[in-house]
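See below for the structure under consideration.
Complex shown without one protein chain; remaining protein chains in place.
Letters A, B, C and D mark the chains as written, and numbering starts fresh at 1 in each.
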Amino acid sequence: MITAERKPMEEIMGYVEPCQRILLVGCNECVTVCAAGGRKEVGLLSSALQMAFMKSGKVLQVKELTLERQCDPEYVEELVREIDGVDAVLSMACGCGVQEIARRFRDKPVFPAVNTSFMGASERQGVWAERCQGCGNCVLGLTGGICPIARCSKRLLNGPCGGSTGGKCEISPDVDCAWHLIWERMKALGMEKSYEQVMPARDWRTSRDGGPRKIVREDLAL
Amino acid sequence: MGNRISSSLSNRVLVVGGGMGGIKTALDLAEAGRDVVLVDKAYSIGGFMTQLDRTFPTNNCDLCTISPFLSESGRNLHIELLTMTQVTEVKGEAGNFTVSLHTRPSFIDVSRCTACGACLKAFPECVRFTPGLDHRAPTCMRYPQATPNAYSIDIKKCSDIEALVKVCPAGAIIPDDVDRNRSLAVGAIVLSTGAELFNPDVLTDFGSGMYSNVITGYDYERILSASGPTGGILVRPSDGKAPKTIAWIQCVGSRGARPPYVSYCSSVCCMYAIKEAVVTKERFGDGIEATLFYMDMRTSGKDYELYYQRAKDEYGIHFVRSRPHTVEEIPETGDLSITYATTQSSSLEREVFDMVVLSTGFRVSPDVVALAGELGIELNRHNYAKTSSFDPVATSRPGIYVCGLFEAPKDIPETMVQASAAAHRASTNLTVSPKKEKDSEAFPPEKDVRGLDPRIGIFVCDCGNNIGGVIDVDEVVKYARGLPGVVSSERIGYGCGRDALSRIVSEIKAHDLNRVVIGGCSPRSHETLFQDTVRRAGLNKYLLEIANIRDQDTWVHADRPGDALDKAKDLIRMAACSVALTHPLKGHTVPVNKSVLVVGGGVTGMNAALGLADQGLKVFLVEKSNALGGVSTQLRRTLEGEDVRAYMETLIQETLHHDNIQVMTNAMIVDHSGMSGLFKTGLQVGPRWQYRQIEHGVAILATGAVPNRPKQYLLDEHEAVMTQLDLEGVIEDAPERVRGWRRVVMIQCVGSRTKENPNCSRICCQAAVKNALRILELNPEALITVLYRDMRTYGFQEDAFREARSRGVIFERYDVDDTPDVRGQGDEVTVLFKELILQRELELTADCLVLSTGLIADDEVTEELSMIFRLPRTTDGYFLEDHVKLRPVDLPVPGFFVAGTAHSPKTIRESVAQAHAVVARAMTVLAKDTMDLGAAVARVDADRCAACLICVRACPFGVPFINAEGYSEIDPAKCHGCGVCAAECPAKAIQLMEYEDDQIMAKLYGLLERVK
Amino acid sequence: MANRFEPVIAAFCCHYCSYTAADMAGSMRLSYPPNVHIIRVPCSGKVDAIHIMKAFEKGADGVYVAGCLEGDCHFKNGNVRAGRRVEYVKKLLDEIGIGGERLEMITMSAGMGELFARTASDFTEKIRKEGPNPVKSLPGAAVRSAAG
Amino acid sequence: MSFRKRLLAGEFVVLAEMDTPKGVDISDLINNARRIKGSVDAVVVPDMDKDVMRISALGGGVLMQQQGLEAIIRVCFRDRNRVALQGEILSAHVLGIQNLIVVPGEDVSFGDHIETKAVNDLDEIGLLKAIQSLEDGIDMAGFELKGAPSFTVGCTVAPYTDEEEMKREIAFAEKKIAAGAEFLIAPPVYDVAWFAKFVEGARTLGVPIIPTVFLLKSVGIARYISINEPSAHLPEDLVTRIRKSSDRTGECVKIAGETIRSLKGLSQGVQIDALGWEHLIPAILEQAEV
Partner (left out) sequence: MKTDSRLEKVLKTGGLAVTSECGPPRGAVPEKIREKAAMLKGYVDAINVTDNQTAVVRMSSLAACIFIRQMGLSAILQMVARDRNRIAMQSDILGAYSHGVDTMLCLSGDHPKFGDHPMAANVYDIDSVQMVQMVKQMRDEGTFQGGGDIENPPKMYIGAAANPFADPFELRVPRLAKKVTAGVDFIQTQCVYNLDKFERWMAQIRERGLHEKVHILAGITPMKSAGMARYMKNRVPGMDVPDELVNRMAGVPKEKQGAEGLTIAVESIERLKEVKGLSGFHIMAIEWEEKVPEIVERAGLLPRPEV
């Protein structure tokens, strides 16, 4: 899941400062699940913005709407009914959603209300942690199901650096040493032997370094 | 408890007496599915409590607390109510009595009378008297909520019967009504005949009946009562002036040596006098001087001591320890002069008061004595029903039980306890009556309100003076009329009264209302009543909002009536905004597990367990120590001389061998889940902590209290110092030691009524008297001195106190600020104290010093259980009951009950009564096959749900799950209705029924509408 | 004082503890300022952040959420959740310049009528000092879309 | 790695006690087994422990192995004579059980069948020797077996109140070791310093010592132990600590975890007795950081 968190109010207020009417759009997918931009957060932000401006005597009109998914054009199309007369759209979706709205409505400014953070898993209620960097060439099969690219601070592919202590990464005692986890897992799975095979330098083209990526399923994309 | 009945021919129970006790017995029986016939010789039920203004220690208005009971008893289909009826004869035996009843004519067809009052207006003379001070032509209803809700005619006083018949629009007057006799088969009989108050007119010294400003406490209640003769205004009878100085004189007719005095203590007068004084100060301002003349202040009930201290310290009521000599009227003014002596001065004092209130106690009425004779039950020397400590509500005749004042003088909570206890004892071995189809009979079909615009009806109570005395109710009514969606707005007096309720029903029908707002007291107490009312009018019961304009407005803002009025409008507006958004809901039900968890294997726990087991229920009796018995195993005899040890042995054996009881010793409760009807509790059992979980429908806490053992007066340091409990053992096991004693000193209130433990331990005074008498039996030469603060030998215990004094036991009072000093001296101890009459230091050397240390809550245990079961406690560590007076053994968590010393310190007799009472209370839950969980459950809107799992993780009970369709599902039968999921749902896909977001917002918007 | 500022305060009270405490304050006849208006909820954990925000948006000068004592929640930990949520909203209020101190979480048991009354008085005094909610006296402007 | 291997390699082993149900509904047992799988090295299945009739250790042990957990079953001479015991032990081997703990049964008066007769045909030493003999291919009557079983065998140390009793227990343990016991299960530890004395005294025994860590669960239980079981050496501080905590269960879990943590380096493992709250074992281990 893509995780995100609300931007500081000051930044959001800076964006909508010149507007009289805005359309505040949430998304019922990832940002709902990570409690950053679902219906509830839309309501909260709407209320907060109105109050923030009311204080200085300005009436900001906010239309609230939460789409099923902001990264699909069909859902974004629903905005057609609402968008007239608003000065800008404030999106609480991830960057995909913001861009989808920007693509569809060329003449409307679109502002992000959240910072899109990472692809992660929820460790428990209210805690999300990075798990995947979308490098496009998965090595999890070799590393016991724990990703050294997303979870090692140095993206080391051949084992822990000399800085790990007690299973924790040198950058912070709150961060698990990914290689420590990998090693424990490999031991549990009886994969110790395979550790000593040197993992060669990677081809990062599958990652973002090969330019923006695209997946095309010929069978589906008529 | 020997009188168990093997078979029964009739399963019906006859309850004689429609006071609070009788009503409670009848309701408990009826709720548990038993048929009851409730008879009262008066023309409406309610007894004393309906006549009182407010009751201690919460100063609640009595009518408000009693009225749900009254109306429920009138509505319950298991209860047949017969007024103006008396029992004339009882034949047969337990399980198969034949009772003859005689009903006097009321000349009114109760089923047709609408209580319109037309007859009263036209013929005020042909009515009966109203008790108390009423010197007007009385209304014929004794109080506004009278049950049955009908008038009664005294046909003999009527001059023109024909005209009277015509004046009634309902045609309810039957001039040729006659006496009727009826014979009835019943299985058991409960006597709740109450007592009368002593009439002080026969005394010459206090001027009652001679001086008009000398009145009884009961008269004073009527003056304070909003429905009383003065409409709740404090005036004195002689000249209608507001009195400025009022004196109360205690023990009038009680605690005396010669008739017309009785020797026993009436138990309730100290508290009611304090209450009257406090209410007077509260209602009529600080300008009034209140003085109480008393002998011993007997505030030994739960938290009563605190009430007494507050009266003294906060309300500034004067307490004078003295029995006044005479009261004389000053003829010119009508004022009264009291002559009295105090310990502080040798001469007589004289003080003048505007008004004198005599605290008179209870007497059994001659009618009741006659009835007892007819029934063949034994009475004690004071004409109260004779019972045993070990079965306190059973009379000498099997199958006939007693509760309330006829058993002994007592206050309301104790009466309620005995009433429930009697309900249990009477129903043991009676079969359950066939089910009645309540819904189909009582309720019309629900009207479909979907899609209709709100038509809101607003009903505002004045609750006597409680609301009406602070704000202008009519203005609220007028204001409400202008609110959106409101089509009718009315003032309804006591909203919980019968007439008001039926008016609500007819208004709903008349105006085609589809939403209702009641402005009145807290929904916590009356919501169910009003829900039933709207349901009777054909509306779903959830189309109702209650605005709490009493408990949370007029009661707390009485000092600012203007603001209180504004707030009442706010609260009504909020409710009206919210009610417009309500929609019909359906309650959920689950099956009830018919087993019971009883925690604590002392005398209370065992009695409760046996009672329940005898009713055919499976009982798990859990005891944390390795054996049954508890503190009572250390007791040897009761004050009355009964053998506690033998009783305990029988009780333990019966408990261990009862087929329906599973005893678990060395058992510790560790976890708990579920809700009333389906609890699950985890225990570690046995010396090696085996873990097991048991499922049960209700839980009874009988965890007891612990004997206090404060490190004071050389206790546990000097051989000669012991507690009363220790002394019991010495008397029984080492009588030779007792025979050797020359002098014994006892100190009362050790570790009680102190700063650290402000409450009274209740049991110590009688224990001291009991042990003093037993010492004298063994060693008549022993010199015994009891150092006390107030001797609290309430009820018949007073006889023993009197006997102790007559046999030479010396009672010396000491002051709390000047406690005795104890020093060891070889085998003996020296006790130094200040003798108060002559104000001199005395020194006594004793072979034995006995400390009355009483009981304290088992803090660690009650704390732990309160955490596991989520129950509240009092500040001194006892479990806090749901309602001090009306639900004294019910805990606030539904399905939980408390009994015995886990509730507060008490004697075995009182503990057993509570044990029997909880059985009846538990039966009201367990008699049902299903449990109504209400409608407050979370509901998921599948279209909105993002299946984010937040509800799954947030739910404290693990109820939501993501179903096969991929959205969250919440089983209404498991949902506890807290709403956490609804608040956390990021997609706003969950709503908690009854508390939906738009309803809450509507309330907010309603509140903030005027903010602009 | 003639022109004293009388704040409007909304108090969300849980049925089992604080609402009961409020009733208790009533039966004890403890007087407290009438500014506090109670909205009953089954559990303080039911109080949504948006309820609190809307209260301020509509002009409440102060809001408090009153739940059971820690460890006493009838629903295990609804009060703890409510406390966290209140902290979150306080921060948000600070961010938009309304002032987080206008919002509090308070806990009490059913028996604490006196604490209820004292809390009501203290909180009213506190908000009186804070002065009126700055968004008050301006018409609100939320337009809710049907699809929202 | 198997329990035996870890034990031999000197690694810290974590064992969990898993009570079998009284009755045939094994769903709780299985669910708990699934929950703790992977977080403990082996589970110890008591044999009608606490003298309560229930599914026998062998039955429970086999169920645990079916769930993929390594089982250590207790054998107790209270309820069976030497014939039954030997038969049971052979069955255990063929059903895949590799570890046994010889325990003395408590007196029958503690249990739920107080009217029963205790067998006590053998004693601890006798039973240990019998196992040794079976492993050598000979039964107690001297007959040769067709195929001999093999086990890792442990024994228990009874609670000791003072150093005198402790010495006696150590001396007795020495005999049990001589009779074939390869590791010791020590009584519950609440005061690690007190247990350290035992370790010190038992150093000469030369076998791994695995103390029990008991999940206290509530103030009531802690209080009861502190009053009634002087051998437990349960410090008053612990009772107060649980009492002061607003989350008592959590505090008890924390205490158990801390005890385990401080036993690392002192003992060669722990046997966790969660008293029916096996679902909390992962939380305890998280606190214990093992």
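Observations, loosely collected:
Basically, a contact is a pair of C-beta atoms (placed from the backbone, for glycine too) under 8 Å apart; a residue touches a chain by one contact, two chains touch by 3 or more.
All of these numbers come straight from a predicted model, not from anything done at the bench.
Shown chains touched by the undisplayed chain in the intact complex: A.
Interface note: of A:Pro18, A:Gly141 or A:Gly162, the residue touching the hidden chain in the full complex is A:Gly162.
Looking at A:Val59, A:Ala121 or A:Ile171, the residue that reaches the missing chain in the full complex is A:Ile171. Hidden from this view is one chain, which touches subunit A at 153-167, 170-172, 177, 179-180, 183-184, 192, 195-196, 198-202, 204.
Criterion: only the chains that are shown with their structure count from here on.
Spacing of subunit A relative to subunit C, judged by their CA centroids, is 35 angstrom.
Per-chain Cα centroids separate subunit B from subunit C by 34 Å. Mean C-alpha positions place subunit A and subunit D at a centre distance of 49 Å. Those residues of subunit B in touch with two or more other chains are numbered 867, 954. Of all residues in subunit C, those touching 2 or more other chains are 48-50, 54, 71, 139, listed in ascending order. Residues 624, 666, 668-671, 682, 684, 686-693, 860-861, 863-864, 867-868 of subunit B are the ones that touch subunit D when the two sit in their complex. Of all residues in subunit C, only 8, 10, 15-16, 19-20, 22-23, 25-32, 34, 37-43, 45-51, 54-55, 58-60, 71-78, 81, 85, 109-111, 117, 136-137, 139 touch subunit B in the complex they form. Every residue of subunit C that touches subunit A in the complex is listed here, in rising order: 48-50, 53-54, 56-57, 92, 95-98, 134-135, 138-145, 147-148.
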